[in-house]
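Here the complex is missing a single protein chain, while all its other protein chains stay put.
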Amino acid sequence: MAHQTILEFATSGRGTRDITAAVAKFVAEVVHASGLECGLVQVFVQHTSCSLTITENADPDVRRDLETILERLAPDGDPAYRHDDEGPDDMAAHARSVLLDTGLTVPFGGGRLLLGTWQGIYLWEHRTAPHRRKVVVTVIG
Amino acid sequence: MAHQTILEFATSGRGTRDITAAVAKFVAEVVHASGLECGLVQVFVQHTSCSLTITENADPDVRRDLETILERLAPDGDPAYRHDDEGPDDMAAHARSVLLDTGLTVPFGGGRLLLGTWQGIYLWEHRTAPHRRKVVVTVIG
Partner (left out) sequence: MAHQTILEFATSGRGTRDITAAVAKFVAEVVHASGLECGLVQVFVQHTSCSLTITENADPDVRRDLETILERLAPDGDPAYRHDDEGPDDMAAHARSVLLDTGLTVPFGGGRLLLGTWQGIYLWEHRTAPHRRKVVVTVIG
């Protein structure tokens, strides 16, 4: 049987936000209530201009460098873009969403997420303005 | 218990095709037959030269701009490629398949896909010639 919730996060514009603890909390609640020993948790963002990603959780320079790389791969305000209704970051945000992930699946076992020591789950806002973002979390075991 | 089907789509060469309705239809059939309240549906393409992606479903210019960006990241006919047995789009198609996704997972609840308003599921053909593509759809709840 699956267990599901929708979490909502306020972003403060472009950048990453660590949502590992919020995901781990829901998994712990489901494990406590259901007795599930192992399974999968899937997180899914209901938007096309932000992403979910798993990356290094220790040195914030890693996430800064990732922004630098994305700005090269999908730059803001590229004159080649036809879609720019909402400004120079509009199409860049859609492209980054496609290059990264809308959904992520993480295994759990022994009652906890089986992330490596240095892995964190991040909500990555690609728009320059703050947004409210909905993340569907589904646990299956 | 999992429920599974294989869908087949004809593509008309490079470009995106919206397969959201076909995926939603199989989920609705499974929900109707099984009474599942929530869970996950996974779509998986059995090929290495096309992709599945979730992106903006309103303005077709978004998908055109995504092609423009991919052509920069993995250009056709790059002289650096060693693998070109099937023409200038051969290796470019494999690279785009790796940069995007072979499989996607989407949550469902209340009997319907929990996509955001502006999200569509697309089969993205990367070869220039038309192909028939098989997509495995698996529902778990």
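Brief remarks on what is shown
Each chain gets a letter, A and B, in the order it is written, and its residues are counted from 1.
Just so it is clear, contacts are C-beta pairs under 8 Å (C-beta built on N, C-alpha and C of every residue); 3 or more make two chains touch, one makes a residue touch a chain.
Model, not experiment: these values are computed from the prediction.
The chain not shown here is touched by just one of B:Leu66, B:Met91 or B:Leu114, and that residue is B:Met91. Even with one chain removed from view, subunit A keeps its contact list with that chain: residues 36-40, 53-56, 59, 61-62, 64-66, 68-69, 73, 99-101, 104-107, 109, 114-116, 118-119, 140-141.
Contact between subunit B and the absent chain runs through residues 1-4, 6, 42, 44-48, 73-74, 80-83, 85, 91, 94-95, 97-99, 101-103, 105, 134, 136, 138, 140.
Following the convention adopted for this analysis, only the chains that are shown with their structure count from here on.
Taking each chain's centre as the mean of its C-alpha atoms, subunit A lies 20 Å from subunit B.
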